[in-house]
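First the structure, in the form of structure tokens, and then the observations on it.
A single protein chain has been removed from this complex, and every other one stays in its place.
For subunit A:
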Amino acid sequence: MPETSKMKKPDVKVVLLGDMNVGKTSLLHRYTERKFKDTISTVGGAFFLKQWGPYNISIWDTAGREQFHGLGSMYCRGAAAIILTYDVTNWQSLAELEERFLSLTDTANHDCIYAVVGNKADLTDPTAQQSQDTDGMSEDQTECEDRTEPEVLSTSLTSSASPKQVTHEDAMALYGRILRYKGLEEKSSLPAEKMCFETSAKTGYNVDTLFETLFDLVLPSILRKRNEYQESPTVDLEECRGGSSKRARSSCC
């Protein structure tokens, strides 16, 4: 970019993609704020900076609405990791990943890693109804007081009593097709078992695991980038917007 700014560019970029209403914003909110609360359908894209140890990770939460389709490839430009999100109770949301979102990832890095994430697992899977969130338990309960019953929530959302429509196997099959689309060897890539997640933004199930797995996986990409720009001083990066990552976790790296 030609600007003469001294903006400290984030080290690495992670992008959330997926149809509207699958819970991208909720996932990110659960991860950064440890809460599940009402969201409004995202417009365009929203940029967040996450401090991960000494690194700055930028996360783009994009809008799933068709209205913003044209912007997707811009948000994906140079991405190191892309989270393809679907809703486990909605088959179409998985299909959309392939039909609408996969082509947007063409602008991502060549070594970009992909995760396929089935959200709203709490609606179908009893184990996902228990919070895995270690430090956010109490908050979680207060936030969700009036929506403890998944059924209530789901009727207001998808009008069906939410049977599981997408199995883990479906997701893994999609992951295989993504690798093929990217022209990647299955053997030399990250295995589907590792890159397909089922999560619940509502209970926090698997949410930290998802983000932290990805962050750890993009570290090599960060380090390579740093070596390319040897002159880029670490100090600068660290002081950059410490404020926006109050919840930075000491456990990282």
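Criterion: contacts are C-beta pairs under 8 Å (C-beta built on N, C-alpha and C of every residue); 3 or more make two chains touch, one makes a residue touch a chain; residues count from 1.
The working rule: contacts and distances are computed from a predicted model.
Engineer: For the chain that is missing from this picture, which UniProt protein name fits: "RNA polymerase II C-terminal domain phosphatase-like", "Exosome complex exonuclease RRP44", "Vacuolar fusion protein MON1 homolog" or "Cytosolic Fe-S cluster assembly factor nbp35"?
Structural biologist: Matching "RNA polymerase II C-terminal domain phosphatase-like", "Exosome complex exonuclease RRP44", "Vacuolar fusion protein MON1 homolog" or "Cytosolic Fe-S cluster assembly factor nbp35" to the record, the invisible chain is "Vacuolar fusion protein MON1 homolog".
Engineer: Looking at A:46, A:95 or A:184, which residue reaches the missing chain?
Structural biologist: Considering all chains, including the one not shown, the answer is A:46.
Engineer: Check each of A:69, A:164, A:182 or A:226 against the chain that is not shown and name the one that touches it.
Structural biologist: Result: among the candidates, A:69 touches the missing chain.
Engineer: For a quick check of understanding: of A:11, A:61 or A:122, which residue touches the chain that isn't displayed?
Structural biologist: In the complete complex, the chain left out is touched by residue A:61.
Engineer: Which of these, A:100, A:164, A:182 or A:225, touches the one chain of the complex that we don't see?
Structural biologist: Once the missing chain is taken into account, the touching residue is A:100.
Engineer: By the contact criterion defined above, which parts of subunit A meet the unshown chain? Give residue numbers in ascending order.
Structural biologist: Against the missing chain, subunit A presents residues 1-3, 5-7, 9, 20-21, 25, 29, 32-33, 38-48, 61, 63-72, 74, 100, 156, 244.
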